[in-house]
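All remarks here apply to the structure that follows.
For this view, one protein chain was removed and the others were kept in their places.
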Amino acid sequence: MDDLKLAGISKEKKHTVIEINGIKIGKDFVVIAGPCSVESEEQTLKTAVAVKKAGADMLRGGAFKPRTSPYAFQGLGIEGFKILEKARKETGLPIVTEVIDARDVSWVCEYADVIQIGARNMQNYALLKEVGKLKKPVLLKRGMHSTLSEWLNCAEYILAEGNPNVILCERGIKTFETYTRNTLDLSIVPAAKEVTHLPIFVDPSHGTGKLSLIESMTYASIFAGADGIMLEVHIEPETAMSDSDQQLRPEDFEKIMNKIKKLKQSYDTIVVEEIG
Amino acid sequence: MDDLKLAGISKEKKHTVIEINGIKIGKDFVVIAGPCSVESEEQTLKTAVAVKKAGADMLRGGAFKPRTSPYAFQGLGIEGFKILEKARKETGLPIVTEVIDARDVSWVCEYADVIQIGARNMQNYALLKEVGKLKKPVLLKRGMHSTLSEWLNCAEYILAEGNPNVILCERGIKTFETYTRNTLDLSIVPAAKEVTHLPIFVDPSHGTGKLSLIESMTYASIFAGADGIMLEVHIEPETAMSDSDQQLRPEDFEKIMNKIKKLKQSYDTIVVEEIG
Amino acid sequence: MDDLKLAGISKEKKHTVIEINGIKIGKDFVVIAGPCSVESEEQTLKTAVAVKKAGADMLRGGAFKPRTSPYAFQGLGIEGFKILEKARKETGLPIVTEVIDARDVSWVCEYADVIQIGARNMQNYALLKEVGKLKKPVLLKRGMHSTLSEWLNCAEYILAEGNPNVILCERGIKTFETYTRNTLDLSIVPAAKEVTHLPIFVDPSHGTGKLSLIESMTYASIFAGADGIMLEVHIEPETAMSDSDQQLRPEDFEKIMNKIKKLKQSYDTIVVEEIG
Partner (left out) sequence: MDDLKLAGISKEKKHTVIEINGIKIGKDFVVIAGPCSVESEEQTLKTAVAVKKAGADMLRGGAFKPRTSPYAFQGLGIEGFKILEKARKETGLPIVTEVIDARDVSWVCEYADVIQIGARNMQNYALLKEVGKLKKPVLLKRGMHSTLSEWLNCAEYILAEGNPNVILCERGIKTFETYTRNTLDLSIVPAAKEVTHLPIFVDPSHGTGKLSLIESMTYASIFAGADGIMLEVHIEPETAMSDSDQQLRPEDFEKIMNKIKKLKQSYDTIVVEEIG
């Protein structure tokens, strides 16, 4: 990787561990779950309670939604963040939520435990630099057109400003295949692990865009070596205001959570133990 | 194009013409030329004078440079804009320059005649909305991963805020081919023309990333039906602080300009006349 | 192009010219036109007469059709070749037709003036070696997933067997864009010209898959520096057994031919002359 000169990465060799409310990202296997969008208090709280009960570690939910069309639902904004605050209070789950404008970073930080930078904004350098000035953990999604090297350089934009708490998240890349919404690139997980110390998550919901493929891609992600998973869950997916084809019902998420726990144990026993 | 519901476009059917200092974009064939980055007063003024003399209509030059690596030259910022202002004063050429942060839009407008949104920021919706609030013309580059539909939806973000002065610019997409830096998609020119009334430019410098291919792709763009061309020119390309492999020398640019004028006449006489 | 060690190409530096019935491929600008498939004697002869009248230099027409589905029309086979023979007799146009099986190469050569290797068979090395044993000109289409280097290596498979008469043909590559059937890569034309002496054609019919884009891509190809063009023409496109969305009517082809001639003259006068 000749074109990758990453001071932030060469400076510290140890695998990064980010602690949030006792959850150790980069050490524990962490599940982030929740709706694509915060649509209402009822929808968000019910989903939050359900994913907490099923065993999720953190709650995701977008109050700012970067949508392809300007006429699509753009998120509830400040009202959405207040709903997320209630959900955190009620469930104790830390909040992962997206920021799409550098001007919103400081105040959103009061509501967010992890700031998400979406795929479309991966190379929004103004935004990267802004979140780099904080210590707040940042979940940096891979751009749908981004090589590993370009992605890590974006992480470096954040590290270079002084924020070491970056979590990578693979979410599928654009290819010619049309059966899936994106092509989930699981090989990027071990690839990233061999050139960086940053934790890496997988988002099989966006990565496939297809409900029927999410379960197996979740399990495969564990064995690709991911540090965690991000899943979209909605109490009533068919009424969702965005991504209705890829949000799990709480009962299905619960079944998957049960298997994730057992599979993680298999992974630790069979794969890691024998490496160690 | 089922997924394309563009009120801004359906509202006005007439081909958009944007007038800047007597130049009619969407009617005249317009050549934007200049360095990738504003590096110094001398470099910028000399290049500006040279491209003006060769027949360019507008001057390009980046004062904010979105670079893959945070350690690469990031542009001169405000100092760069002041240099561009001098170049405009000296040559009379209107200025095309990039903004990468919504917070800079208002003050950069005092220096820019056309605001450029780069490929990496095509889906930076906060930035699109900000430039949508002005009447200042916006040159919107195609994202390197963007379908025609996604691109036009980004244009619509600007139109929907009230700014009708959008110019599209094809600059190459990401494919598996490695001989060129990007794959220049010239078929997007007539494709865009059949679904939108917006003018469309081509940038063969970024589109190929290879000096030896720029000339023929420039001529091909004219016959693909482009409304204009954007070319990188540098007085001393080998010392350029960015994109040194794809910037033309002024003398080569001048030769190309001479042919562009003649070829545009051939295009109008042979292709357009017989259509009309 | 480090991975390209092409003895066939390094051996002979001179631009290859292939003469067929007085037509000089690699010197003259050559237009190959005709139906996607040979469907019947009437359809083929009428189309052949029409394209001849309009000024085409050679006749294309498939008797073996490599189709995505095994249940789609697979071509008339030997019957089709006999129809092509009649068309050649009646119009004097040399025949360009595809072979998809090494076992058919020898006998098809009696009907074909140029053997076409289709995109799907670009890396069918058994077939390449077989046509390499002849002197019959071979039109080698670029695989839809092929880099320039891989493509030229396939040409080299033919050259290495002793057949120097290879014509390259760009026909669009697979990308994420769905507005067009393929993404026509015109920059491959000057790119190929800087690393090989072989003539290169463009096929805007397959390259775009969209009738409305063919005309401008044809003109753009001339100015990209192509040595010729291949266009699908059908007397009644709406009834065509294959590719009905991308075949021109004879009257539209004739209008395009008239402009091609004038544009080629512009190209020679304005672009080439000044280079020479």
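Each chain carries a letter (A, B and C) given by its place in the written order, and its residues are counted from 1.
In this text, a residue touches a chain if its C-beta (ideal position, glycine included) is under 8 Å from a C-beta of that chain, and two chains touch if they have at least 3 such contacts.
Because the structure is predicted, anything quoted here is derived from the model rather than measured.
For the chain missing from the display, the contacting residue among B:K52, B:K174 or B:K259 is B:K174, taking the whole complex into account. Panel shows chain B; residues 174-176, 178 of it touch the chain omitted from the view. In the full complex, the hidden chain is touched by chain C at residues 3, 5, 7, 66-71, 100-103, 120-121, 123-127, 143-145, 149-150, 153, 156-157, 160, 174. Annotation for chain A: contacts to the undisplayed chain at residues 1, 145, 147-149, 173, 175-180, 183-191, 194, 207-208, 210, 212-213, 215-217, 219-225, 255, 258-259, 262-263, 266, 270-271, 274.
Please note the rule applied: only the chains that are shown with their structure count from here on.
When each chain is reduced to the mean of its CA atoms, the one lying nearest the mean of all protein CA atoms is B.
Among all pairs of chains, B-C has the largest number of C-beta pairs in contact.
With every chain reduced to the mean of its CA atoms, the largest distance from chain A is reached by C.
Averaging Cα coordinates per chain places chain A and chain C 48 Å apart. Between chain B and chain C, the centres computed from C-alpha atoms are 34 Å apart. Within chain B, residues 145, 149 each touch two or more of the remaining chains.
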